[in-house]
Structure formats: C-alpha cells, structure tokens
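I'd like to ask some things about the structure below.
Every protein chain but one is kept in place in this view of the complex.
On to chain A.
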Amino acid sequence: MDSTQTHGINLSINSSDYHLQILPWVTLLDVLRERIGLTGTKKGCDHGQCGACTVLVDGKRILSCLTLAVMKDGAAITTIEGIANGEKLHPIQQAFIDHDAFQCGYCTPGQICSAVGMLQEAKARNREEIKELMSGNLCRCGASRGIVNAVMQVMEGGSNE
C-alpha cells in the first residue's frame, strides 16, 4: 500500500454508508471525528490507554485510535451516536443517567460502547468481573461506582440487546 496516496474505502457507520478517500495514516478515530463529524467518539490519549475512543466494529469493541481507517474497509461500525434506537435510549444509556454514571461526560461514550460490547461478549458473570472487563475505560471524574452499578443493572435485567 502506498503511504503517500489516498485510498478509497467504504465504511458503514451507524447503518449509513460512507465512501472516503483517505491517506493510510488517518486513524478511524480521526475519520469519525474530523472527516465525518461524529464527535461523540472521544480522544483521550490517542495511544490506546484510556478507552475513550471505544467503538463497536462488527459488534466487537475496539479502540478506534489504534485502528487505521484503511484497515476497516467494508466494516460495520457502531459509534455512540448509533447506540440508541432512534429516540429510545439503549438500556445502558438510560442506566447511566439513572445511576449518575458520569460527571464531565467525556469518557462516557467509550464506557457505554465498551459496556454494550462487553455484555455481548457474555463473559462477565458478576460485579467483580464487570469491573475487571471494564477497566480499560478510564474515568477521571471517579464515576466508577455508578458505571458498574449501571452495567450490573442491565446485565441482571437481561436487557443487553
């Protein structure tokens, strides 16, 4: 792949199709934020250390800052803007509001995408495992208790669609 030439890629983002002509050095995160204007996905470190940029690619949670957009040609991507069902919030989103699982809100999209992905993985069976499997998502405001409570509630309610 020529690194100085742009490449055409197709991305399905929140069920809308995008065709982009981009250089290989552009990350998926910067494509979302700067090229497409979906700024809900956050940049907290750009090094895969904080989890703020978590999105779902083909249902799996990934760090969009460590992903070059050209690597995901043809992929189906869900960002925080695509988590709700129209006006109806995803149960995780509602649980975050109810449990005050955020303060500044900057890590929130990553936490929510990560929680949705984690519930789909179906590996967590209890509170301790949720904490462990969500530990890649940092929160500097210290909303951990609310975040874990929110995910617990949805997991126990079984509404992890």
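Note that a contact is a pair of C-beta atoms (placed from the backbone, for glycine too) under 8 Å apart; a residue touches a chain by one contact, two chains touch by 3 or more; residues count from 1.
Please note the rule applied: contacts and distances are computed from a predicted model.
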Looking only at the UniProt record of the hidden chain, which name from "Acetoin:2,6-dichlorophenolindophenol oxidoreductase subunit alpha", "Xanthine dehydrogenase family protein molybdopterin-binding subunit", "Sugar ABC transporter permease" or "Universal stress protein" is the right one? "Xanthine dehydrogenase family protein molybdopterin-binding subunit"
Where A:I13, A:L28, A:A52 or A:V70 are the choices, the one touching the absent chain is A:A52
Residue-wise, where is chain A in contact with the chain that is not depicted? 23, 25-26, 30, 33-34, 37-47, 49-50, 52, 79-81, 83-84, 89, 93-94, 96-98, 100, 102-109, 112, 128, 130-132, 134-148
